[in-house]
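The complex appears here minus one protein chain, its other protein chains still in place.
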Amino acid sequence: MAGASGYAGGEILRLLLAHPQIEVGAVTAASSAGERLGGVHPHLVPLADRVIEDTSLETLAGHDVVFLALPHGHSARLAAQLPESVVVIDCGADFRLEDEQAWTDFYDTPYAGSWPYGMPELPGPAGTVQRERLTGERRIAVPGCYPTAVSLALAPGFAAGLLEGDDVVVVAASGTSGAGKGLKPHLLGSEVMGSMSPYGVGGVHRHTPEIEQNLSRAASETVTVSFTPTLAPMPRGILATCTARLRPGVDPAAVRAEWQQAYAAEPFVHLLPEGVWPATGSVIGSNHVQLQVAVDERLGRVVVVAAVDNLTKGTAGAAVQCANLALGLDETLGLPVAGVAP
Amino acid sequence: MAGASGYAGGEILRLLLAHPQIEVGAVTAASSAGERLGGVHPHLVPLADRVIEDTSLETLAGHDVVFLALPHGHSARLAAQLPESVVVIDCGADFRLEDEQAWTDFYDTPYAGSWPYGMPELPGPAGTVQRERLTGERRIAVPGCYPTAVSLALAPGFAAGLLEGDDVVVVAASGTSGAGKGLKPHLLGSEVMGSMSPYGVGGVHRHTPEIEQNLSRAASETVTVSFTPTLAPMPRGILATCTARLRPGVDPAAVRAEWQQAYAAEPFVHLLPEGVWPATGSVIGSNHVQLQVAVDERLGRVVVVAAVDNLTKGTAGAAVQCANLALGLDETLGLPVAGVAP
Amino acid sequence: MAGASGYAGGEILRLLLAHPQIEVGAVTAASSAGERLGGVHPHLVPLADRVIEDTSLETLAGHDVVFLALPHGHSARLAAQLPESVVVIDCGADFRLEDEQAWTDFYDTPYAGSWPYGMPELPGPAGTVQRERLTGERRIAVPGCYPTAVSLALAPGFAAGLLEGDDVVVVAASGTSGAGKGLKPHLLGSEVMGSMSPYGVGGVHRHTPEIEQNLSRAASETVTVSFTPTLAPMPRGILATCTARLRPGVDPAAVRAEWQQAYAAEPFVHLLPEGVWPATGSVIGSNHVQLQVAVDERLGRVVVVAAVDNLTKGTAGAAVQCANLALGLDETLGLPVAGVAP
Partner (left out) sequence: MAGASGYAGGEILRLLLAHPQIEVGAVTAASSAGERLGGVHPHLVPLADRVIEDTSLETLAGHDVVFLALPHGHSARLAAQLPESVVVIDCGADFRLEDEQAWTDFYDTPYAGSWPYGMPELPGPAGTVQRERLTGERRIAVPGCYPTAVSLALAPGFAAGLLEGDDVVVVAASGTSGAGKGLKPHLLGSEVMGSMSPYGVGGVHRHTPEIEQNLSRAASETVTVSFTPTLAPMPRGILATCTARLRPGVDPAAVRAEWQQAYAAEPFVHLLPEGVWPATGSVIGSNHVQLQVAVDERLGRVVVVAAVDNLTKGTAGAAVQCANLALGLDETLGLPVAGVAP
C-alpha cells in the first residue's frame, strides 16, 4: 500500500482490515515515512503501531497486490518498475485516459498510457459491461470519484441511445476529503463548515475528460459534458446531479427501465424505488452507488442523481473491488454492504 | 410582523432590531400565539419578553408596514383586509406569479393575482431594472430564495441577448432553514449533517415558474429552466450553479462585461474579481449576493454561480429592502453590509 | 430484532449484516410496521426490501437471539414472555440498575429488576472484570452510551483506589443520534448545526445513577458524580471529559499505569500513546473506545477523556459483543475494528 498517509490510502487500509483474503503488507508513504500509522490515521486501531515505511521498490517488493494512492503523476514511474506478475491497482489519474491529447490538455506530467479502467459496472453499447476487461488483469486504473458518480448515473441512457451527447450538464457536490489532506486555507474547518462553494468552473476540472471518455464509450459517439464541481460542508460523499436532453422520439415512460435493466444484477449500483432520491448520508463508508432517474417531460430532459462515498466506491472501495477481480476472487469480498448512518 | 415564529419571521425581526427607521410593532403568529418570543427565537434578546399575539386584523392594525411571513396561500385573505394605505410586504409566494396558469400548475390554493415583484436589481430588457416599479408601492411580493439567486445570476445575460432561452440548467444547494421549521424526519440534524440530497427533481419545484417568469421578462421571450434543488448540510445559504448556452456569434470575451455593467451600481449584488468564486459562507446574515461568471468556450456555455443567504437577501433582507423603497427611505437602510464569517 | 426503526435498531442491523455467525431474522417495530425497511434505513441496502413486522411474541418467536431496542419501559413485559432459552439482549435502560430506588428516582415505569450488565471490560475491585458474568448468559442489559464512555474512563482509577469518590465531575458531548429520531424542534438540523447546548443539567440525567452504580462497584464504595451532558453538532460520537480528585498520597507518576494495565488486553478499549488525545472522529462506526489520562498535579486531579461512537460501542456494538459472549462465540466477531474517518 503506497501512499498510505492520505485519505484514499487510509480508506484502502480500513477496507483491507475487514477483507478475508487480503492482508495488509508494507504500508508506505513519502513525507510521513518513519511515523507511527496511528499518528496519521488514529481510526485504524489495529494498525496503530505499524511504522510507515518509505515508498520504494524494496518496501513494495514481495506483495501479490500493490495499491498505489499517490499524487497524480507519481504512479507511472513506480508501476514501470514493479514486476508484471504483481497486481497493481492505481488510484491516481495516471492511467485512466486513453487519449493522450486529453491527458496533456489537463495534466502537466508526460502521458503514461492507459490501463484497463476499473469500473466493472460501466455499461457500454450493446449490453456490454466493463467487468469482462478486468478479470485477471494485472494493471488496473481506478476511476476518479466524480467520474464514478457521473458515469454510472448517465451511461445507461447513452448505451441505450436515449440521450443527446452535446447537451449534458452535471453539477456535483463533494465532501472535503475529496480535496485531500493538503493544508490549504479554504479547506480549514472554519471556512468549510456552513459554506458551499464551486471550483474548477468552466470545464477546467481534470475529471471532465474522464467523464467524457466513459460516456462516449457508452454512447459509441462523442459526448461532451459541462461539469461544475462544488465543495460541500461534509467530510465525505458526492451528490452528482446529471441532466441530458432526450433524443427526439424517446418515450419518457420507457426511460427508467433502461437504468433498471442496466443495474438489476449489480451488487453495488442501486436504482432506488421510484420517487425516492439518494442522499450521500446513506452510502457513507459503503461501496454502494444509489441512483434515481426522473424525466422532465416539459423540457425533454432526463435528470439522474447519484450518491456515492468519494473515498469508498469513489476510490478505495473500487480499488478493492478491482483487486478482487484481478485476483479472481468474489468481486464483493470485504466490501461494506451497508452505509454508516446517521 | 405576521408569521413571526418561523425562520423568515425571525430574520425579519433580527433585521428590524437594527433598522434606524422601522420599529418592531405587534409580533404575531398562529400556533405559538401566547408564548414568549424568547422561547421561539432565543437569539432575539431585546424582544425576548415580548408575547406573541394571534395573527388577526386587530393585532396588525395601526402599523405603517406589515410584513407577512405566512405559509403559502395565507397572505391573500389577510392582505385583502388590510387598509390600502398600509405597506404590505408579503414574503410568501401568493402574489409573485403573473400568470394564473403557472400558479395553478404548482399551487393548490386559488390564484390571488400578483403584486409588484420585489427584486429591485432585476435587469430587464434595454437597461431597465425592477427598482422603478417598487418605489412608493403599497403592496410588494418578496421573491423566493432560489429565484433570487438564479434570476440575478442569469438575467444580465438574457437582458443583453447573449443566451439561448431553451437550454438553461440550474442546480442549487440550499441550507436547511430554507425548508422551514416543520418537524419532518429528513430535516432532523442526525439526517442532515454530513449528507446532501436532492428534492423536487424533474421540474416540479414551485420556484421553477417564478425563475422562468423573471428570466423571460429579462429576455423578452420565453425562457425555460431545468431546475434541481438540493439540501445541503448547513443552516443557511444558497449556492446556485446556473448554466446556459451562448447564442451563436456571441464573443466569449465580451460576456463578463454585461454582468459587470448590470450590477456596477448595485449595493447588494457583487460580481467578484475575475477568477474568484463565491461561497455561501461569505454572505451569511448579510443582504449581499455574490456572483461569478465563466465561459466554457469549448462547449459554448456560460456558467454563473451565485451565493446568497436564503433568509436574508433571499427573504427577510429583500423584504426590508422593499419596505425601504415603499416608504421612500434609502434602499439600504438597516441592512447588514457584511456577512458573518467564518 | 425488535425496535428496528430507531437509530440503535438500524445500527444493530448494520453490524449484523457483517456478522459471520448471526443472521438477521425478523425485523420488527411499532409505528413503522408494514413499511419497507429501505424506507426507514436507506443505508441498509441488503435489507431494503424487507418488510418491517409488528413487534410481538409471534414475530420474535423461533430466534436464538433477540435484540430489543425499544423505548425505556417496554422491554420488561416483552422479555418476560420470551422463552428462557432465548438470548435476549436489551438495549434499553429497563434492566440496568440494581437499585430499585435509583430506578424509581429517575424513571416513571415500575422497576423490572436487573440483568447482568453488558460491559465486559468494566474493571472491578481486585482485578476483576465484568466479562466473566456475561459468558453464556441468556439475559444481558446493554449499558447506556454515556455510562459506557464515563465508566470505562474512570473505573480503573477507582478500582485501583486512586480517586476520591465524592468529587467526580463529568461533562460529555454527544452527537444528535443519541437523542433519537423523535421529531423535536431542537433536534432539527437548522437548530443543531453550528450550535452546542447542554441538557439535563444539575444531576437529573437518567444516566447518572448508572454511572454511579458502575463506579461504585469499581471502587467498592459509594461514588457520586456531577454529570452534565451536552448536544454537539455531529450525528454520532460521545466525548466524555471526566475529572476526579486524587486521593492523598497517590503518586502522580504512577497513575497512567493503572489504565494501561486495566486495558492492555482489551480488544475494544485503547489507551492512546502519552500526549495523544482521543477524537470522536476516530471511532465513528467502530466498536472502540479511545482514552487518554492526564494528571493536573497542581490541583491533584486526574482528567480522563474518552471517545466512543454512541451508536456502536455505545449501544449496538456492545449489544453484538454481548450476544457473542452469550452465544459462546469470539467476543469480537463481526465488530468493526476500524473507524470510518475522515
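Letters A, B and C name the chains as they come in the text, with residue numbers starting at 1 for each one.
One rule holds for everything that comes next: contacts are C-beta pairs under 8 Å (C-beta built on N, C-alpha and C of every residue); 3 or more make two chains touch, one makes a residue touch a chain.
Because the structure is predicted, anything quoted here is derived from the model rather than measured.
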{"item": "Where the missing chain makes contact, among the chains that are shown", "value": "A, B, C"}
{"item": "Selected from C:A18, C:V86 or C:A294 as touching the chain missing from the view", "value": "C:A294"}
{"item": "Residue touching the undisplayed chain, where the options are B:V255, B:I284 or B:A319", "value": "B:I284"}
{"item": "Touch with the omitted chain, as defined above, among C:I140, C:A173 or C:A318", "value": "C:A173"}
{"item": "Those residues of chain B which, in the complete complex, touch the missing chain", "value": "7, 10, 13-14, 17-18, 36, 38-39, 41-46, 48, 176-177, 193-194, 235-236, 270, 272-273, 276, 278-279, 281-286, 288, 290, 336-342"}
{"item": "Chain A residues that touch the omitted chain in the full complex", "value": "7, 175-177, 179, 181, 183-185, 187-194, 233-235"}
{"item": "Those residues of chain C which, in the complete complex, touch the missing chain", "value": "167, 169, 171, 173, 175, 188, 190-191, 193-199, 201-203, 224, 226, 228, 230, 232-237, 239, 241, 243, 277-282, 284, 292, 294-296, 298-299, 301, 303, 305, 307, 342"}
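As a convention for this text, only the chains that are shown with their structure count from here on.
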{"item": "Copies chain B and chain A - interface residue numbers shared by over half, same or different", "value": "same"}
{"item": "Rounded Å distance, chain B centre to chain C centre (Cα mean)", "value": "46"}
{"item": "For chain B, residues that touch 2 or more chains besides their own", "value": "175, 188, 190-191, 193-194, 233-235"}
